[in-house]
Every structure is written in structure tokens, then in C-alpha cells.
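Got a structure here, written out as C-alpha cells. Questions coming.
Every protein chain of the complex appears in place save one, which is left out.
Up next, subunit A:
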Amino acid sequence: MSETALALAEPDEPDVMTGAEVAASGKPAGHREDTILYLDGVSVSFDGFKAINNLSFLLREGEMRAVIGPNGAGKTTMMDIITGKTRPDEGEVFFNGNVDLTRHDEPAIATMGIGRKFQKPTVFEGHTVDDNLALALSGVRSIFASLAHRRTIEEERRIVEILETTRLSHLRHTSAASLSHGQKQWLEIGMLLAQSPKVLLVDEPVAGMTDAETAETARLLRDIARSHSVVVVEHDMGFVRDLGVKVTCLHEGSVLSEGTIDHVSADPKVIEVYLGR
């Protein structure tokens, strides 16, 4: 874990493939065994419309990846496939190199260690910030265990820690319904952390945030990436640049371009379908 985290600190990774290389090979580079997420040849269609088309995507353990692409490119659908919400029509989806995710449902995948923040922030509005985090904390999941469960000191410690990380300590006993949009996004990231996942899938974390909040979120995610594998979907190019990681651009359900932010944003195909508009 620590080696990969160190490798991440280097802004220009030497082994980053160019978009052209990926497109030419048609296969994801690297071995499945070395990956935390491995998607190969994945397709899914909704009523004949191919939302994901022969998509190949892989994420190494400890890596943070930014995913960009125009509306409807299939970014959210890719997360749906990884988290078990949508079954792919064809293709392979593996977690940790050997766990076939297409054979598991959402709760099973979540407990394996894949956490997800939704595009539209979804927190439990009937609960306080504290209770939202308590429910997300890894551990008790069965009904009967939850009937008798009392909060442990360790759980209390983790909640306090997450509250600090997400800067929500002063709102701990506030109802989640009365949080601002940005605070809800942060609470959801906090809930993600509470799950102690191996992989975090973060869908548009800075939508609706002020510039200051956006910068803060980039800092937070970079922090998280030190000890987790992360996939961040975002339209905000300034934010993506801030993250300083490898970028994948999706278009019409497959990878259009992949590489450093400079490489991808200079790619004429990307400019044509996405950035140039």
C-alpha cells in the first residue's frame, strides 16, 4: 500500500499509457492480478441503447483516477456496474484481481470494500450527521446484531476522527436535512470513509460547491487517496487538474483518451466531443 501511495505522489507517472496506445491495444494494459478494479470488454444497453460499449478500465491498488466525459458518456453507469446496481450484458468485472463482481449484489459488493458517493448527494435526512456516520461505520450489518448494538469506544473515536477530516465536527448533532449542499457532499464522503472501503467511487463531488469548497474537496480527496484507491468522476476541469492524477475520458460508453491531464486535454478527440463545446 505504502509503495503505491508513494508512487502516486509523483505527478508524472512514467508508465501512464497514452490514449492512442489504449485504443490500439483494445485490451487494458497490465495483469488482472495487479489491479483493484478490472473491467474488460464491458457492454451494457438500455432498451437497445448502448450506454457502455466494450469498455476497458483498470485501476491499480492505491491509485486515484479522475474520469471525465460529456453528459451521458456512461460515467455513472460504469459505477453502477462496479457496485452491482447494473448487470453488464457482457464483459468481465473484477475486484482485487479475482473477485467476479457480476456475481454479487449491492450489499455484498459494499461489504467487500467498494464504497460509493452518488452524483446526487444522498444522506439520511431524518438523521443527524452523527447518526449518518454511525450507520455507515463498517461492522454491524445484520438485523439481529443491530437490535442489540451499543456504540463502542472505537466507533466513537472513528466518528470523531471522520468528523474532523470532513470538517463537520461543529455540525455533529445537526439534522442532515438542514445541511448545505456542499456539507451534504462532505457528509457523504465521510460516510464513505466510515465504511472503510478499499475503493471509493466518487461521482461528481464538487457539483454545486463554491470555489473555496472545491479546493477543499480536492485537498480532502488527495488526502484520502494516500490510503485508498479512488475513482473520481468530475466535470470541473480545474478540480481535476488540482487532483493531479491520471485522467480517463469516456465517450459513448468507451474510453476515448487516457493519460495525464495535459495529454488528455490536448487530445483533439477530447477537445472535439467534450472540452471544445
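Simple rule for what comes next: a contact is a pair of C-beta atoms (placed from the backbone, for glycine too) under 8 Å apart; a residue touches a chain by one contact, two chains touch by 3 or more; residues count from 1.
The definition used in the following text is that contacts and distances are computed from a predicted model.
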Name of the absent chain as recorded in UniProt (options "Protein-arginine kinase", "Urea ABC transporter permease subunit UrtC", "Phenylalanine--tRNA ligase alpha subunit" or "1,2-phenylacetyl-CoA epoxidase subunit A"): "Urea ABC transporter permease subunit UrtC"
Residue of A:Met78, A:Val93, A:Ala136 or A:Val273 in touch with the missing chain, whole complex considered: A:Ala136
Candidate in contact with the missing chain, chosen from A:Arg60, A:Lys75 or A:Arg116: A:Arg116
Omitted-chain contact residue, chosen from A:Thr86, A:Thr102 or A:Thr128: A:Thr128
Given A:Glu90, A:Glu156, A:Asp223 or A:Glu272, the one touching the chain that is not displayed: A:Glu156
Absent-chain contact - pick from A:Thr86, A:Thr174, A:Ser227 or A:Thr260: A:Thr174
Contact set of subunit A toward the excluded chain (per top definition): 83, 106-108, 110-111, 115-116, 118, 122-128, 130-131, 134-136, 138, 140-141, 143, 146-153, 155-156, 170, 172-175, 177-178, 191, 195
